[in-house]
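Just one protein chain is left out here, and the rest sit where they should.
Chain naming follows the written order as A and B, and within any one chain the residues start at number 1.
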Amino acid sequence: MAEITLEDIIKPENRVYVKTELMTDNVLSYCPGCGHGTAHRIVMEVIEELGMEENTIGVAPVGCSVLAYEFMNIDMQQAAHGRAPAVATAIKRVWPNKIVFTYQGDGDLAAIGTNETIHACNRGENIVIIFINNGIYGMTGGQMAPTTIPGMISSTSPYGRDVKTMGNPLKITELVAQLPGTHFVTRHAVHTPRFVRRAKKAIKMAFENQRDGKPGVSFVEIVSNCNSGWKMTPNDSNKWMEENMFPFFPLGDIKVDGKLI
Amino acid sequence: MTEELIIAGFGGQGVLSMGKILAYSGIMQDQEVSWMPSYGPEMRGGTANVIVIVSDERISSPILTIFDSAIILNQQSMDKFEKSVRPGGVLLYDPNGIIRHPTRKDINIYQVEASHLASEMGNAKIFNMIVLGAYLKIKPIVKMENVILGLKESLPERYHKLIPLNEDAINSGLKNVKAFHELN
Partner (left out) sequence: MSELKLMKGNEALAEAAIRAGADAYFGYPITPQSEVIEYLMAEKPFERTGMVVLQAESEIAAINMVYGAAGAGKKVMTSSSSPGVSLKLEGISYIAGAELPCVYANVVRGGPGLGTIQPSQADYFQSTKGGGHGDYRQIVLAPASVQEMSDFVRDGFDLAFKYRIPVLILSDGVIGQMMEKVKLFEPIPRLTEEEIKEKYPWATTGKKHGTERRIITSLYLDSNEMEQHNIKLQKKYKEISEKEVRFELIDCEDAEYVFVAYGSSARIAQKAVRLARAKGLKVGLFRLITLFPFPTKQIQEMCSKGMKGFLAVEMSAGQMVEDVHLAVKGCAKVEHYGRYGGIVHTPEEVLEAMEQKIIGG
């Protein structure tokens, strides 16, 4: 019996999964188990499937995904902390025929960049915002974020977030949905295949909205885990996310076609 | 020729626009000009002043403390700028509302009853043009035809129908300026 070689295995007809060319071969800087890699991949798959590779400019934030441009194989700009929506606003304004998106974490988008987020959304900039919410500052080592839920432990809330002294977590996605400048606002997750498929569908809709000139921001939140920051195994972190994060940040569409659900 | 002038009064009297028309008139006859206003909160209802320089040469400092001429349109400005006229220079003022008249003997002082004349002509807004006319009688630094061109340049087109009225006001000022104290 002939031996099966590597060449046989990677024959096109045998492949069940192909990495999009729009992800580079650079080794991801994310911790094993983190949702960022999946989120990157589905954003890039959508851009490839919609034939937008040559026409898209992405904006990377400050945070864990500061190096998103190392992995996303399209033209990218890295923005100052929190300012990605302002950077994207300008790129879209000077290149109205291009597709422009930001990819931001919760500290970037909902703390230092709240102003830019709200105003870009309120002006109705025709951009896509991908918002990864893992309830923590991952890159700096697990400090409390604007989205850290009540009671949740972080390195700057070591006894759990006490809302009396530390304030409440900010549901910025619900907030931007109230603004007349958002067209599509939705919340998803990427920790199981079922949720990945749903999230990808939403991301696709967001980019189609921009392509079709639907007025305003398409805003996709992805509630994700941070097993390192949360000090859990990847499996435990996903379980913890389902039990604690999802009740506080319920998944699903919040605004579709400019109308609140 | 270089004329260094300060125009000072209340915000709303048309101090800044008078200076602007004068500056535009200078441009019309190919001179160098500068127009430097006081700016900031005092603009809103308080005192306003502008330094206008018209010259045949490149203008150096747009901000000065001593002037060839001063046009003074309220008491605060009189108190502040009477002393800023160079000896032998010109001070022109509207006596309306002035309780402490100028007292210097080393300068030429003139009056024009511009607020009265403006209300007689039925339009308070031409006050500044009457004053400008009076000033140009004393200091004919720009030709009248260039003042009209300057007016056209500085007024938005929709106000061009008001140019004849402004011309009348300038002429009224030309005719009604009176010497208060003149050097021999």
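Here is the rule we go by: contacts are C-beta pairs under 8 Å (C-beta built on N, C-alpha and C of every residue); 3 or more make two chains touch, one makes a residue touch a chain.
Fair warning: this is a prediction, and the values are worked out from it, not measured in the lab.
Of the chains on view, those touched by the hidden chain across the whole complex are A, B. When the omitted chain is restored, the residue from A:64, A:79, A:111 or A:241 that touches it is A:79.
Annotation for chain A: contacts to the undisplayed chain at residues 53-57, 59-60, 66-67, 69, 73-80, 83, 86-91, 93-95, 98, 115-116, 119. Contacts to the hidden chain, counted on chain B, fall at residues 20, 23-24, 27, 32-37, 39-41, 59-66, 153-154.
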